[in-house]
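Every protein chain except one is present and positioned as in the full complex.
Our next item is subunit A:
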Amino acid sequence: MTTDHSLAAEGLHLSYGDADIISGLSLALPSGDITGIVGANACGKSTLLKSMSRLLTPRAGQVVLDGRQVHAMPAKQLARILGLLPQTPIAPEGITVADLVGRGRHPHQGAFSRWSAADDLAVAEALDTTGTAELADRPVDELSGGQRQRVWIAMALAQQTDILLLDEPTTFLDVNHQVEVLDLLTELNQRSGVTIVMVLHDLNLAARYCDRLVMLSGGTIHAQGTPAEVLTEDNVHHVFGLENRIIEDPVSGQPLMLPIGRHRTLG
């Protein structure tokens, strides 16, 4: 089981060059939860995620993990607590699944240290958890999109962090594979207590799979709380500029958003 960590952004200002992306954002992420970050395109979701994991230095404010500033922590030490799966990681040409997943062990190794039994076990466990064990000796570039995404998640799991950030882990996947990935993350959260924070595009899947939602708009938080609190007709209208209706998802009991466009509606 994992230990509890506190991860929070305090008065965060983020920008690329002169363009402000996030301005004055404060956010506490509860340990052991699945948190979904949602919002319109270019509202700063990925930027926020990157900054939480030290990839982007804030212009002002700070990200604090267990009382320490993330950007001042030694890189490897942070990488043993907090993992991030970017939206488009690159697989080196011809690399095999087991080898790629093994790269997740990097923060646990020294510059010249050899592989340990713990490394092998962590890789094996990550392969088993993600159901990719039978692919172990296959080149990653020969896999289907769904398999590849499971392999990348396996790499992040081999890192054995208590907190895992994922940037749109379901993009480019068929709906069945989207559900498969989200189920996998849920099991991981329930079985090992891993805190999961992910950017999701699909509001309905986010509402179904996340304990909490954070809805961003224009670089600040528009709403946060349980899916029922966040996914309301007013919030969706405000953030996405979309007429909509919220009903109860008959499968999960969570809110389900139905978009209302200009055409193809009854009456």
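To be clear about the criterion, a contact is a pair of C-beta atoms (placed from the backbone, for glycine too) under 8 Å apart; a residue touches a chain by one contact, two chains touch by 3 or more; residues count from 1.
We adopt the following convention: contacts and distances are computed from a predicted model.
Asker: Of the options "Spore maturation protein", "ABC transmembrane type-2 domain-containing protein", "ABC transporter permease" or "Sarcosine oxidase subunit alpha", which is the UniProt protein name for the chain that has been left out of view?
Answerer: "ABC transporter permease"
Asker: Tell me which of A:Thr2, A:Gln109 or A:Thr171 is the one touching the absent chain.
Answerer: A:Gln109
Asker: For the chain not shown, which residue from A:Val64, A:Ile95, A:Val179 or A:Ala228 touches it across the whole complex?
Answerer: Reading the full complex, the residue touching the unseen chain is A:Ile95.
Asker: Of the residues A:Gly61, A:Gly83 or A:Gly219, which one touches the chain left out of the display?
Answerer: For the chain that is not drawn, the touching residue is A:Gly83.
Asker: Of the listed residues A:Ala28, A:Ala42, A:Ala60 or A:Leu121, which contacts the missing chain in the full complex?
Answerer: A:Leu121
Asker: Which residue among A:Gln159, A:Gln178 or A:Asn235 touches the omitted chain?
Answerer: A:Gln159
Asker: Please identify, in ascending order, the residues of subunit A that touch the omitted chain?
Answerer: 16, 50, 53-55, 75-80, 83-86, 88-96, 98-100, 102-104, 106-107, 109, 111-112, 115, 117, 120-121, 123-125, 127-128, 133, 136-137, 139, 159
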